[in-house]
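With one protein chain withheld, the remaining protein chains of the complex are depicted in position.
Chain IDs A and B follow the sequence of writing; residue 1 opens each chain.
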Amino acid sequence: MSLDTLLQLLDTTLRFATPLLFACLAGLYSERAGIFDIGLEGKMLVAAMAAASVAALSGSVYFGLLAGIGASLVFAGIHGVASITFRGNQLISGVALNFLASGVTVLVAQKLFRQGGGTPALSGDARFNAIELPFAEALRGVPVLGPFYAEVISGQTLLVYIALLAVPVTWWVLYRTRYGLRLRAVGENPAAVDTAGVSVVALRFSAVAIAGVLCGLAGAYMSTGLVAAFGREMTAGRGYIALAALIFAKWRPWYALWATLLFGFFQALALRPDVFKALGVSIPVAALDALPYVLTVIVLAGIVGKATPPRAGGEPYVKER
Amino acid sequence: MMQLPRWADIVLVPLISLLMAGIIAAFVLLAIGESPAEALTTMVNGALGSPYAWGYTLYYATSFIFTGLAVTVAFHAGLFNIGGEGQAQLGGLGVALICLALPWPHWTVALLAATLGAALFGAAWAAIPAYLQAKLGSHIVITTIMFNYIAASFIIYMLVDVLRPAGQMDPATARFGPGTALPTLNEIPLLNLIFAKPVPGNVTLFLALLAAWAVWEMLWRTKLGYEIRAFGKSEKAARYAGISPLRVTMIAMMMSGALAGMMSVNNVMGESGRLVQNSSEGAGFIGIAVALMGRNHPIGVILAAVLFGALYQGGAELGLWTSIPLELRIVVQGLVILFTGALDQMVRMMLAPLFARRRLAV
Partner (left out) sequence: MVEVAPQAAAGRQATAAPYAIELKGISKAFGSVQANKDIHIAVPRGTIHGIIGENGAGKSTLMSILYGFYKADSGEILISGTPTQIPDSQAAIRAGIGMVFQHFKLVQNFTVLENVILGAEDGAMLNTSLAKARKVLGDLAREYELDVDPDALIEDLSVGHQQRVEILKALYRQADILILDEPTGVLTPAEADHLFRILRGLRDQGKTIILITHKLREIMETTDNVSVMRRGTMVATVKTAETSPEALAELMVGRKVLLHVEKQPANPGKMVLEVENLRVRDEDGIERLKGISLHIRAGEILGIAGVAGNGQSELLEVLGGIADGTGVVRLNGVDLDLTGKLSDARSRRANGIAHVPEDRQHLGLIMDFSAWENVAFGYQDAGEYQKSALFMDNDAIRADTEKKMATFDIRPPIPTLAAKNFSGGNQQKIVVAREMERNPDLLLVGQPTRGVDIGAIEFIHKQIVALRDAGKAVLLVSVELDEILSLSDRIAVMFDGRIMGERDPGTTGERDLGLLMAGIGDNTGPVPKKGAAA
């Protein structure tokens, strides 16, 4: 494999990892607060549709981004009401929202654009464009690192950098602030938070809302950054893969970065039959398509007993003596 | 917790949930500038307005009974099987391989063999996530979803590279032989008095009803069912009672997968007569809504399956006669799952005052 191919592969990895990272961090906030969120997928999907639609109609990607976050927040709100207020089954709520998203996105996009449930291609200010980082060209001459900086790190869209920034920010919030302490506590033992006079409901809603914002960013990136249009079912299971990454990352921010980069790499690899051919392996196209999902299962199977989820995860909080 | 009379819990809660799902769907339609009234009439007429319509509704209902039962059996074991879609597609592969393997002399023999093939393939596909869950603790919801994606790719590979006859363009198997053609409802004596025109509903409907009865007997009459239900309520307590978690998880999931797989007898063998891409068309997912709506009871599953059959058929009619996309079906499906499975406590809270007041009045 040539250096060029490798750099291309890493560039694609970073771009594919970005929505996974946003979604994984979304799941992290939610699950750290004790709310399972199988609905990351649906939130990403509505956000992708809303972002691309509004961007296409307004011509501004930033309006699109806001719309994406808004749509995702609405879904997050429903999940919160179902699982926090009414103590419903969090898995089922998430699954329901995924179906809802998959139907509503097509309905709305079809109504707006009549293009088979998708949006027209976005261009110009209606999409996120690549940002050249300083000295990218100047440093290109430095062996290995130079091209890596120029090809992989530089030239990404704004949301990629925001996603990378979200990792240290999340770490800081979680481990250095009062809010983070309470968030971690409520996912481990909500009774401890409640008896300390802090509202379990408010904390959990806030976490669900943060998850909504992050899924909004993930979805918006899908349709206005990664590609420049919305297509039906375009998230293709990324919400679930992000959950697998979250388990792999043991619910920790920095690990989440590495885990999503790994899964992003799998996805990037699946797009490069030529890489396999160069390695002398012949793989049917269908097998390549299935590769990220197969690897997800293998990763999930491989981390036997080592991952301890937040103790109160998935259980509605009921006051008891 | 809210305590409602049993009948209200069983009958009223699902119906109110359905009503609320309908109301919200109507708002969605209004929001995209369509007429809910027109949609409703089109759907009701298209799904229930004539024997011909019923022939379609029952055809879909047959598939949904199977997938609904699949989710039900897993639910009773405390397992959330979202992999019905993949298991159904694999079941379709089993049906196709059996149907293409021999020049079957009569449909009865073929039906028996194909059912077995469908069940085996579906069960096998469910066995892997079941084993990963029981032995390694891999989250079964995520693994079964992953297996849906993997199944889709696997079927494409089989259709494109293995089973496609030479010279055929579209990714599908060859047509099955005449000995595999299942009698449709209009070909069955007595029923042909009702169904005059050819309909896709076929004898598999009776197989589905048989399966529902068998699941009921299994869950509430056999030791296996007892163990499944006990395990589903508490894994810890089940261990105390000498129930093996590995065994129950494997058996329940494989039964679930087998039921999901068996739906393919209906569509692959009974309707299309060959295996095509995405043959199950989301029926595996609808099983979740059907099971929840049917309160995880076989009778409830049958009723909910008919209801969703009507929704499906009615939705297809929408696509034909109006500008409303078929995806409205998925919206309703999602809403029903939301209200019956996650917001059921809210529905109960809404109903509770009615019953409280009545009790006071008595």
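What to note about this one:
Just so we're on the same page, a contact is a pair of C-beta atoms (placed from the backbone, for glycine too) under 8 Å apart; a residue touches a chain by one contact, two chains touch by 3 or more.
Computed from a predicted structure; not experimentally measured.
Between the chain not shown and the residues A:Val198, A:Val285 or A:Ile303, the one that touches is A:Val198.
Contact with the chain not shown here comes from a single listed residue; of A:Ala185, A:Ala207 or A:Ala270, that residue is A:Ala185. One chain of the complex is left out; on chain A, the residues touching it are 175-182, 184-185, 188-189, 191-198, 305, 311, 319, 321. Touching residues on chain B toward the chain that is not drawn are 217, 221-224, 226-227, 229-230, 233-234, 236-237, 239-244.
The definition used in the following text is that only the chains that are shown with their structure count from here on.
Per-chain Cα centroids separate chain A from chain B by 30 Å.
Here chain A touches chain B in the complex through residues 38, 78, 81-83, 85-93, 95-104, 106-108, 110-111, 117, 236-237, 240, 243-244, 247, 284, 286-287, 289-290, 293-294, 296-297, 300-301, 304-305, going by the rule given at the top. Contact residues on chain B toward chain A in their complex (touch as defined above): 28, 32-33, 80, 82, 132, 136-139, 141-143, 145-147, 149-150, 153-154, 156-157, 160-161, 285, 288-289, 292, 324-325, 327-335, 337-338, 341-346, 349.
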